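With one protein chain withheld, the remaining protein chains of the complex are depicted in position.
Each chain gets a letter, A, B and C, in the order it is written, and its residues are counted from 1.
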Amino acid sequence: MTTTRRNLFQFLGGGAVGALITPAPWRLITDTAIWSENWPGIPKPARGEIRTRFTHCSLCTAGCAMRARCVGQQPVSLAGVKTHPVSRGALCPWGIAAHHLPYHPRRLRQNPWQEAAAAVSAALSGGGRMAVLDLRPGRTASWSYRRALAALPKGVYLAPQQPGFAVDLASARTVLSFGAPLLDRWGTPGNVFAARRNFRLIQAEPVETRTAALADEWLAIRPGSESALAAWLAGELPLLEAAARTGIEEGRIAALGKALSENGPALILDRDLTSSAMALNKRFKGTLVARREAPVPESWKKAAPVSDIAAVPDRSLNVLVIDESVPGEYIPWPAIEPKLAGNAVVVAFAWTREGYGRHARYTLPAALFPEALDDIPGAIDSVAATFRLSTPLVAANGPVADPVAFVTKLAGLDAGNALRERADAIHKAGRGSLITYADSKSTAVKDLKAEDFWKGLNEGGCWMEDAVRTPLPYGRGSDKSSPIAEPDASMPLEIVVAESPVGPLCSPLLSKLYRESNLRQPVSRIVLSPFDAQAAHIKDGGAAVLETGRGRFAVLAAVDPGVPPGVVQVAIPILAGRGKVVAA
Amino acid sequence: MLPWNYGFEWNAAHIIFLGAFYTVLVVVATTVVSALIRARRDLGAKETEAIRWHSDFEELPVSDRVCRHVLTGEFRERTCPNAFDCRHCETHGKWIEHHPMAQHPEFEEDVLGMAFPLDRFYHRGHTWARPEEDGTVTVGIDELGERLLGVPDAVELPAPGARIQTNGTAFRVHKRDADVRILSPVDGEVIETGGPGRGWYLRVKPDATGEPAFRHLLRGAEVKAWLNREMERLQLALVSEGAAPTLADGGVPVDDIAASYPEADWDAVCGEMFLE
Amino acid sequence: MKRYGMSIDLDRCNGCGACMVACAVENNIPATPENSNDRKGITWIRVYKIDNKEQFPDRRSAFVPVLCQQCGHETPCVHVCPQQAVDVDPATGIVGQMPERCLGCRYCMAACPYHARYFNWWDPKWPAGMEKALNPDVAPRMRGVVEKCNFCHGRWHAAKERAAIAGKREIDPADYVPACVEACPTGALRFGDLNDPAVEVARDAKTPESFRLLEKLGTEPKIYYRSEREWVREIANAPRPGKENVRG
Partner (left out) sequence: MDKQFITRGVQRCSTGKFLSWMLPWAVLLAFGLLSAGLCLIKGLNQTNMDNRFAFGLWIFLDLTVIALGAGAFFTGFLLYILKVKELRAVINSAVVIGLVCYSGAVCVLAVDVGQPLRAWFTFWYPNVHSMLTEVTFCISCYLTVLMIEYLPIVLKNRQLREVPSFLLFEHELHKLVYVLAGVGTFLSFFHQGSLGGLYGVLRGRPFAFREGLAVWPSTFFLFILSAAAVGPSFILLTTWLVEKISRKRLVRPEVFRLLGRISGLLLAVYTLAKSVDTLIWINRTSPESGFAAWQYYSWKPFGTWILFAEIVLFGLLPALILLTPRLRLHTGWLVSAAALACFGVALNRFVMTVQTLALPTLSFDPFLSYFPSWQEVGTFLAVVAYGVLVYSFSFRYFNLFPEERELKLQMAAQEEEAALAGRY
């Protein structure tokens, strides 16, 4: 027979129908689902060999040990290191997302190094005075600044005041905290939470912060009356008056005094660790100890002294270099500005323009965690001296300028090797031991060669002095409590800081804590009691202006009956003080 | 959904649910397909005209579907069950056995001033059929029809040789906005076509001759009764289509009714009168 | 046959949010656009700040992490999903969501009493370069599908593989811990197999202070909360509207 076209069609048709009763075409349909998985614009995570690397977080002075899970060289997640004796495997939300920092959209992209250098040397040519503001003193980099400034004719080294002591939480049994955010990114979180089980926490604070919420006792004291309570504890104020001023029943106050004196060792803390309340530790044998620093090379000792910004004469600075590369205690600009001479050159080293960059003539992009190699000074709660590096996890994403190199270059000093020199000095001193995380071993320094010590530090090791408690010589500072402040009428509200100092918003994912859950109070929001809100004609969620000694801030107001009248709850530490709120 | 798909199990839930689903699909599909097949078959069997007439007949108002014997007053009340095809109507068959319709010459051929000669049979769609000596049948539009259409604007006649069937379309007439399908009074084959001027439209070679072949058509005494009825219907139609009720006085309809009711929806009027 | 569950000590949670961030990092969950609100974000684990509805100075607050409660009986979301995109793994008792099969009808979200399910309202987007830092073990989800906590399925899978490589049949309990539990700095979150009486979680679940959310619904959640505070334990029950939350 001859095959006609008709036969062909019949064959094809039959084939098609027959195919329908085999799984093949149906499977095909099923597989098209995969197509709708690969939605356009969905990034594919890079695959590759999984490595583990160790470093220390330098977002704050806690310097928690970190285990980075990397694909090749790229860190994809961070976790704490359980074997670290201080941080004990704990990380805060900022630390957990720190590896996103290099990709932050608001990061600086230009590097006007030449112009800045030229302008600075021009300003110094006439024998001008140069100052460096170091937001995190105590680092090796800080030593390099001080050495450079000592070499310069009129160099001044500025840094926020550091308490001369460390806090030994582990041995405290009763802790009285005047609004110190003890359980919220204070000191080294891991260390605090480990110690928490051993002490009774009494939080004296006008608003219920995270710490107050979990404290064994919350003394909801009247705003601004901390000093009154302190004064009573110092025996300078009768109980009745203390009760009257603080709004706490006499019974509870008395019980507090009893607890501090009988259930020792006691510890008294406040938010910024400077106020006279700290002096109470002398009276109650507070577990404060002398702060200890890791050894430094002898040759470094001729360094510029640490001076307080307040001590600098007004309009005396021709050049101010601000090292903002590591987040630290923020000195408000109004305190700095008067010190600058006319047309002073201000150079800020930062990762974003949103800090001092707003005021500086030049803002240079500094390398930041986890791109920069730096060391981290001991936290307030680390009793023993410690030395650990935050070794870079990723190459810098974009142009970076090294502030230390910038400053030391002016003084013709080479500090490129400072960390190594410091490490050698520590090794020479031969005290303490090196803790390595990969093998979770602790090796005495004297059993190590300098090379291996340095290598160990770079692989995410931590040097710790063997625990020695040097009791604090309570000489400095008066133990007299300061006079109780009288509220002034123009600033009717007490500004109370309810959030721990936020690190840099290092990752877009931190929106989970703010925009996506309202778990934490954003810096742009204040919280008022219904009374004050009503008085100022502010609605919940409405816009408002917060007036403080530090200027006026446009904010969003939230109303919460949990906030006491007379208090405005904010999230920015530097705003603490008195102020008033008006509707925008 | 199919045994080799994710999550399919041979359990009651799946079997009942999917069983019901597939049954529904099958039933619906079968219905549509069988309708298609039957339609195709009808098309082949040249059923179109018959079916059109039947569905038209169903659409007619009950008042228009009355039996011819009601018109004459012989029955009090009866709706035609056979779509005006009395050839298959037992009632009609029995009735005329007992009451044979005599052809009396004394019946006048003039009804309301319209000529309705008795030498022919009338279809209720206003056509007439006249058997000729040579066995053919002449088909034309009756006087009332003529007057309704007046002088047609156009006429579509079937070609000689075409088949026409009772109650099917014989030919079409266009008048003003009216496009009227004129129903055929007989079955047969067209052998010659006339036209408006010539008093007749078709000459047909009928399939059957003799009385039974014309049993479904009106004749003799019925005509007048029927026509009176038709005049009422015409009047209603005219009124409902927006013409002034001037026929009310029983006056004689003018030659060209269409012309005298320019405002009336003539399409509707003709549709009504020609049973479309 | 495992029954993975979690115990959450509300007296330890300080609401720091580490778990939420760790979860987002682990599961490649992007941030929502600036203009979004807390009802369109994706937080597989979400820490709620709750209070005793009193005024100052009687106000007391606590923090409640809420994640998928992994209902073990009549699991609401599993029953309603029209295309089997949700299932319970009999081997682990974990309620799994298959985004690649999800149609985005959101019926499961209406069905979930714990609001633990989240919809991708936007295309997933990360700042330029940040996609390099995504977790290779978890595929990002496309817009228009529902997702939820699956006890870090990626980690479970990895642990399985490691066990297989080591030639063990069971995975080492210490080797499989969800990201939130690992991240919790206060140790408020604990994770483990509720069928294994040796683990802490199983013991926590039996303490008198422990409770489960909306237990009376009969969905047998596998997340156990505990608190010494009477008013905190009240959250286990249905809402009781007070004047402050009855709004027009």
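Just a few scattered comments:
The working rule: contacts are C-beta pairs under 8 Å (C-beta built on N, C-alpha and C of every residue); 3 or more make two chains touch, one makes a residue touch a chain.
All of these numbers come straight from a predicted model, not from anything done at the bench.
The residue from C:81, C:134, C:180 or C:194 that touches the chain not shown here is C:81. When you scan B:24, B:154, B:208 or B:259 for touch with the missing chain, the hit is B:24. For the chain missing from the display, the contacting residue among B:35, B:115, B:151 or B:259 is B:35, taking the whole complex into account. Interface residues of subunit C facing the missing partner chain: 33, 36-37, 39-41, 48, 50, 64, 66, 74, 76, 79-85, 101-107, 109-115, 117-123, 142-146, 213-219, 234-241, 245-248. Residues of subunit B in contact with the chain left out of this view: 1, 5-7, 13-14, 17-18, 21, 24-25, 27-28, 31-32, 34-36, 38-39, 42-43, 47-48, 51-52, 55, 59, 61-63, 177, 179, 235-237, 239-241, 245, 248, 265, 267-268, 271-272, 276.
Assume only the chains that are shown with their structure count from here on.
Measuring from the average of all protein CA coordinates, the nearest chain centre is that of C. Across the assembly, the mean Cα position most removed from that of subunit A is the one of B. The distance from the centre of subunit A to the centre of subunit C, with each centre set as the mean of the Cα atoms, comes to 28 Å.
Chain centres here are Cα averages; for subunit B and subunit C they lie 77 Å apart. Subunit B has its Cα centroid 98 Å from the Cα centroid of subunit A.
Of all residues in subunit C, none touches two or more other chains. Touching of two or more other chains is recorded for no residue of subunit A.
Residues 33-34, 36-37, 39, 41-43, 45-48, 50, 71, 74-80, 90-93, 96-97, 99-100, 102-105, 183-185, 189-190, 193, 208, 210-211, 213-214, 220, 397, 507-513, 515-520, 529, 561-565 of subunit A are the ones that touch subunit C when the two sit in their complex. Across the interface of their complex, subunit A is touched by residues 11-12, 14-18, 20-22, 24-26, 28-32, 34, 36-38, 41-43, 46-49, 51, 54-57, 59-63, 99-101, 123-143, 179, 182-183, 185-187, 244 of subunit C.
Note for the complex: subunit A touches subunit B at residues 23, 26-27, 30.
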